[in-house]
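Handing you a structure now.
All protein chains but one are shown at their positions in the complex.
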Amino acid sequence: MNSEGLTLSIEYLASTGILLSTEQKAALQTSLVMLQNAQKFHEVHFWGKIVGIKESYFIASGIGKGNELQDRKFLYSQDCMKWCMLPILADSRAQMCRSLSGRFIGDPTYEYEYIDVKIVGEGEEAEEETNTVLVKEEDRLAAVIDEIDREVHIVPRGAYVKTATGKIVTNRSFEGLNNLDCKKLCSYFHFRNTPNTDKINLLAKATLDQSIDFLEHVEHDLPKGCWALHPERGGGLIILKSLLWLGYSFYHVPGTKKFGSAYFGTGEKNIDLPFML
Amino acid sequence: MNSEGLTLSIEYLASTGILLSTEQKAALQTSLVMLQNAQKFHEVHFWGKIVGIKESYFIASGIGKGNELQDRKFLYSQDCMKWCMLPILADSRAQMCRSLSGRFIGDPTYEYEYIDVKIVGEGEEAEEETNTVLVKEEDRLAAVIDEIDREVHIVPRGAYVKTATGKIVTNRSFEGLNNLDCKKLCSYFHFRNTPNTDKINLLAKATLDQSIDFLEHVEHDLPKGCWALHPERGGGLIILKSLLWLGYSFYHVPGTKKFGSAYFGTGEKNIDLPFML
Amino acid sequence: GDPSSDVRPASQEVELANVQNKLFEKPSEEAEPEPEDEVEMPLPDLMDTAHYFEQAGLGLGREETFRIFLALKKLVDTHTLQSVRFWGKILGTEKNYIVAEVEYREGDEEGQEGEEEEGEESREEEADEAKEGEDDNLPTPDYKPPPVIPKEETGTGCNKKTYFVCNEPGGEWTKLPPVTPAQIVCARQIKKFFTGNLEAAVISYPPFPGTEINYLRAQIARISAGTHISPVDYYKFEEDDEDDSDGEGRDSFVENVEFEPPRVQELIDPSLSNWVHHVQHILPQGRCVWVNPTVKTETEDFEDEEEEEEREEPDEPVPEHGPPLLNPISEDSEVDSMPAWSAGLTSNLVPQYAAAVLRSNLWPGACVFGLDKKFENLYIGWGHKYTAENYSPPAPAATQEEYPSGAEVTEVPDPTVDEERALQAVQQEQLDREAEEAEMEEDDEDDD
Partner (left out) sequence: GDPSSDVRPASQEVELANVQNKLFEKPSEEAEPEPEDEVEMPLPDLMDTAHYFEQAGLGLGREETFRIFLALKKLVDTHTLQSVRFWGKILGTEKNYIVAEVEYREGDEEGQEGEEEEGEESREEEADEAKEGEDDNLPTPDYKPPPVIPKEETGTGCNKKTYFVCNEPGGEWTKLPPVTPAQIVCARQIKKFFTGNLEAAVISYPPFPGTEINYLRAQIARISAGTHISPVDYYKFEEDDEDDSDGEGRDSFVENVEFEPPRVQELIDPSLSNWVHHVQHILPQGRCVWVNPTVKTETEDFEDEEEEEEREEPDEPVPEHGPPLLNPISEDSEVDSMPAWSAGLTSNLVPQYAAAVLRSNLWPGACVFGLDKKFENLYIGWGHKYTAENYSPPAPAATQEEYPSGAEVTEVPDPTVDEERALQAVQQEQLDREAEEAEMEEDDEDDD
């Protein structure tokens, strides 16, 4: 959600319980401008909030001048004023973080104990070797935000285009989804860098627009039914909620450029999802 | 101000004291949708509020399918729910209404006494003949709103274009004014149907874009200084206030499509303006 | 083409606007004179409490809150209520539920009784079927369904309050039926998303006794019992209950007129001893007040009674106990080694006017604010309890035994030839001996 107008556009998500207090809004209005300037970001987006036991983390993402999809950095703040860059983790470390469970504490320096189990030896001689690794909450935060963003960050079809040079940019002529398309899951795309058109059958492929359909749509996300699509205000506002990451909500006003999303939750994946549908 | 998102975008004008209560916002959100549907308007805009002694009038404008500039109708409501069409007045009647002074009462059926002075006879035999005409407040309201709209309703340069067929439509590729232009009065145009390029000298004319500069800009409005331009939030938001019709405010977020205006006032023209600058 | 063809408002949007339009109807002037008796005003100042929650970054948008406010007003206007409260919002996959919590004025329970029997009837049908089976000469199953725990009377225990729900403010309010202990017990074992349709089936294992309307009601009862808290001393037990020395039996309280609001700093004290539960704990049985399931209630047939009592005497159940009413939340058990509640202030910058806010970690989405004499509970969430581990459905029950185990029905290995011969030999021997004895007896008889 773009930082300009953030305090207004976040109200579109209020019906799902996503809300900022006046104090937070006022602080964000000031600090995100400073952040954008200090870090020389092209744009700053408000991403959401991870609710911890003691404190919460507010998350923003800064977009550089390059590809909107790739040139992104995540930052966190606990008072909506001071922002810290989240570390970029090595895959192995991220894997480690993702296997941590339970709630966030709200202290970036808190250390979790991760018990690393390695199998040493081969065949019948194999032995489990366990050693305990300490993982900072800041790292876990970075891993979880990356995971959420990859798994559920969505945009409406047509909001971004791939230029001839392969650069992904905002589509200036995007006029919003129409009344019919906005109620279909296939009109919403994952905003992530893993174009995978293999899943789509040949017939469907024929109707794709290469410059627009370079992202995966969410219709085939598993398990089936992991997105809840509500037309609110009788269809004047479309809300999509992820059931996989409870707390992720997306809005779009059909027929307009207005869309955005935010995650307000505990940072825990809903692994019980298959049982709950 | 477009009715969709009205309750949010009106907040841009809050610094000038233009505010709607939650009750009014919730009611407008519901009633403007119904109004648009019932009257088959292409778009509905919230125009403002005329504060009366007893009650206030909320004003909306409905845009038909035709020319955005011409096919407009004004409506008023006293409870934000029930809307009545404002009458379209003959010129003579409008003239009569405009000469009424003092505050609005807040009762559309209230009747003002207008003393019409006619000169009968010619030369030395001329006599003043006075007769009293009753004017309904509803008529006066229509006349004043028409006058305000004609005199101060402004839009940023480039927000509308004139097509080859002479139709005036929203400019879809309008990306907002840039940081420099937004601080110049000549970047704001009267949104009225009296293109008058005669005032502009030949040199200036050479740089005009026929499809964009079909409206008059406000820089030469008289008396000089009748517009107050504030860059708020350090330039992140431009506010223009009319000093001729105190209560008319316009906003524009530079670099975005976001602009709008509203009039919240007593419906009295500031005739003392020349003394006050 | 024509730009208006696909332009909003869609007909659906207009439909909703038409529905919500009714909310904005001005109170008719004739109905006005009532405000004189302002003492009894069941409608709460929802906008005021929403203001506090908003400071904590909780709640819904203001316009939605205002519509809910108007919808509650409509509820008050159409029912004779003692009190009404915005309980919260339960998110669903298709629609959401707006939940209102009401108490009727005494003696005004409007057809409350009509719906009651349904749940039990279906159970009795099952029992009937079982009885029909007896007519055939099939083996009689020894399975006796566990005794039905009677549900609590309206106005007591889990059914103390009545709940109304709607999907959109302005839509029709639907009254939820009272909850039965069986529903609560089963709701504890399952974890399902709400769909937003009250009639939807709850497909789960163990099978849920009822549809979504009952599941919703059961979760509301559980959430209320777990998260409705108030500052200590805000409520007190009624004077005439005082003699009942152990608090457990007491189930009613009144507002304490002498309530001295604790300071905000005290309200967020990590010990959390300044907040108490004001909704009764639900026992494992699914009721707030334990009943001995073996003692039949009067409504049941007397004939069966003697028989059953006899049979069950040996396993007289142990009464269940839970924390008493107005128990401090400091005694709430930990959640995954985390405190059950997280406390904080609504403002870091201007603590002078900040309110205390507590969020439940056991029922994410439940929260409460407290400032001076004001406090309010609110739930906005998916209606599920927090679990640290994966949900795993309970294992299926052990297969039921069809016959009482015994020699007649126990299969034994076929005897080998040797064994048969041995048996035959033994049998022959015996026969011979018997024959001999018979002869001897005959002889004796002859002797007599």
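A, B and C label the chains in the order they appear, each numbered from 1.
Note that in this section contacts are C-beta pairs under 8 Å (C-beta built on N, C-alpha and C of every residue); 3 or more make two chains touch, one makes a residue touch a chain.
Because the structure is predicted, anything quoted here is derived from the model rather than measured.
J.: For the chain that does not appear here, which of the shown chains does it touch in the whole complex?
T.: Across the whole assembly, the hidden chain touches A, B, C.
J.: Just to verify: which one of C:P284, C:P351 or C:P393 makes contact with the chain not shown?
T.: In the complete complex, the chain left out is touched by residue C:P351.
J.: Pick from B:L19, B:V169 or B:L185: which residue touches the chain that isn't shown?
T.: B:L19
J.: So one chain is hidden, and I want to know which residue out of A:V33, A:I105, A:L185 or A:I212 touches that hidden chain in the complete assembly.
T.: A:V33
J.: Residue-wise, where is chain C in contact with the chain that is not depicted?
T.: 23-24, 26-27, 35, 38, 41, 43, 45, 47-48, 51, 55, 69-70, 73, 348-353
J.: Can you list, in ascending order, the chain A residues touching the missing chain?
T.: 4, 7, 22-23, 25-27, 29-31, 33-34, 36-37, 40, 42, 65, 79-81
J.: To test your reading of the contact rule: which positions on chain B touch the chain that is missing from view?
T.: The missing chain touches chain B at positions 11, 14-17, 19-24, 49, 51, 53-54, 79, 101-103, 178-180, 225, 228, 230-231, 233-236, 241, 243, 246, 254-255, 266, 271-272, 275-277.
As a working rule, only the chains that are shown with their structure count from here on.
J.: What chain lies closest to the overall centre, CA atoms only?
T.: If one averages C-alpha positions chain by chain, the most central is A.
J.: Between chain A and chain C, what is the separation of their C-alpha centroids in Å?
T.: The mean C-alpha positions of chain A and chain C differ by 35 Å.
J.: Could you grab the centroid distance between chain B and chain C? Build each centroid from C-alpha atoms only and quote it in angstrom.
T.: Once rounded, the distance between the two centres reads 58 Å.
J.: Which positions in chain A touch two or more other chains at once?
T.: Within chain A, the residues that touch at least two other chains are 11, 233-234, 236.
J.: Check each residue of chain C and list the ones that touch at least two other chains.
T.: Correct list: 7-9, 13-14, 17, 62.
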